[in-house]
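Remarks on the structure that follows.
What you see is the complex with one protein chain gone and the rest in place.
We just call them A and B in the order they show up, numbering each chain from 1.
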């Protein structure tokens, strides 16, 4: 046997091959197997070939507000501002699906519910219920907006989520999305729904270590929803409404509110700007809304906000071209914030005085980890004589504990 | 050393055993471990011993409809027809549980919510909220029904889902299910709920390559729900109602509607037939409903539909004895469809004229993959003088984008 020293070596090779086979068979997983892991604090299930990926999770915002009243007696208290269940899936490599349902206030509200087809790495077509592409804050998840509440200007003029179809594409410096949308999915009024054409274009020539600069523009054309029929079977006059809460949600009254009767359609234009240098960023949006009326003068309203943010801890601001906005600061970050916002729903020409609101907020956010954040805001609200209860000025302190996974 | 050539070989065996042990320990999984995989585009978690299996997912139907009106002004538009979250579990080998909740129209509606005990491979007992065993289309998930909307006959007479208990068994050629059911789970009217006895029997003597032939019969006996009490504490007269939309859901009005007062109980009989040869299939159902009344003549109504389907692409039709109906065509299939349906809620003897509807639909379905399908329908609806707005005839085009995972 010692004459053939190859034999033991051969055997070793067999053994070696066998071991490889055994262990290899574990690596060579069935392409249908999903690998389960935690990704930034959330569940991720994915096949290794990139064909399938699933995720599921939830989100909760718990708010408290204390109001220092002027004229109107505001209701201080607590609420679960939002609570959601989420399922999402990447299917057959090219398709994405998302189901996100909200359960705040003890009722069901559909959030992102859509099916997306990825044309290539930089463009997609999407059908379903999602945020119309208009401006920065309107298109951003409340999970990442810097303030607890959208600017009143955005709340008043935003198209929100509607059932529709859109196309989006982005390059190294530009982003463009355009879509066609139906109306409120829960609309139960007799008659045809209105529809809207919406588009957003953004250009970000500077995105580097030293700074970020982004400008953009959005536009909407939307027809008014039917308002039912009168006894003669004729269409009732249609209306379009703009209104907003006072940068808060626990007190639910809308202090500015313009209901424009005899409406045919509305057009809105929005301008946006983001500038950042290091740990300081500035974001501004201006929105102008115009309602074409069948009877009476056209109605015009507008508003704007500007917000300053400073990452006291957490490095520099980053930019995401895919969504054309600032990225969420990393875990552990601490951010200081200030915002000035004014919204003017008065149009003396159209004889519709919806009120004018100016508000200033200063506050901060602690991004505890990927899952948890805490917000704290002080806000002063100033209303003119056309507001709900006339001229008044009040203050509030608000705080949010948010978790998601 | 060379005198003992066994030693290295022994060591090799040890090494071999050790490798086996190492790798083997990875194979010999704890029976509590769940294997995670994708099964037909959905998440599957299962233990290897078949004791446990879990699944979770969602479903969304997005519809659009355009109506070409006659007399009634119909509301064209879009809607999310259905949106669901699903969890299911196979527990301790013998038990199955399912929780399926719908969130369409911004409200919660319970779908399949049940616990099943598998007696053996071919029979089970089930308790909970599920579809009463009556006919083909009534017992089929809307995920797989060929048309966007159930035939108006089925919509008018179907018992739907109720809280109850049933027993089902099937063999090579027969299927039988029978159950006892309570009434609408959300019933809040004072007084005792009605109850129903429901059964379906099907016989499929031909199920092979060359063709499929299936006949069946179903029956229901159901008492009327209490309608509360009058001031004297006496029971109010009970009623039973049959009604249907016009083969559409975005326009929500029911054009045929018979409310039968002074009702005691109802009996319904259904006949069903499926015939297929190769890529062509025919499905027909006839339903007769009778209401026994305490005052006045008994009320009788009936309806039937017949539908033709042709798999232009996707092979031949297949049959599932377990549910006694055609199986869902495979991914990639393209199907052409035609259906004639008429429902007559007029009974001049009982002096209740609920209206008569005839409708014809032609359309098609593209089964994009396991998760996605697209439907497209053209429908003509013809109503008699007893319908909601009298005699009229209108057309509509409808489309659906459906995804589930």
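Going forward, a contact is a pair of C-beta atoms (placed from the backbone, for glycine too) under 8 Å apart; a residue touches a chain by one contact, two chains touch by 3 or more.
Just so it is clear, the model here is predicted, and its values are computed rather than measured.
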Residue touching the undisplayed chain, where the options are A:50, A:75 or A:228: A:75
Touch residues of chain B, complete complex, unshown partner: 1-2, 8, 11-12, 15, 18-19, 22-23, 26, 30, 32-36, 45, 47, 51-52, 54, 56, 85, 87, 89, 91-92, 95, 97, 99, 101, 107-110, 113, 115, 127-129, 163-164, 182-183, 185-193, 226, 229, 233
Contact set of chain A toward the excluded chain (per top definition): 2, 5, 8-9, 12, 15-16, 19-20, 23, 26, 35-39, 41, 43, 56-58, 60, 62, 64, 73, 75-80, 83, 85, 103, 105-108, 252, 369, 371-372, 401, 403, 405
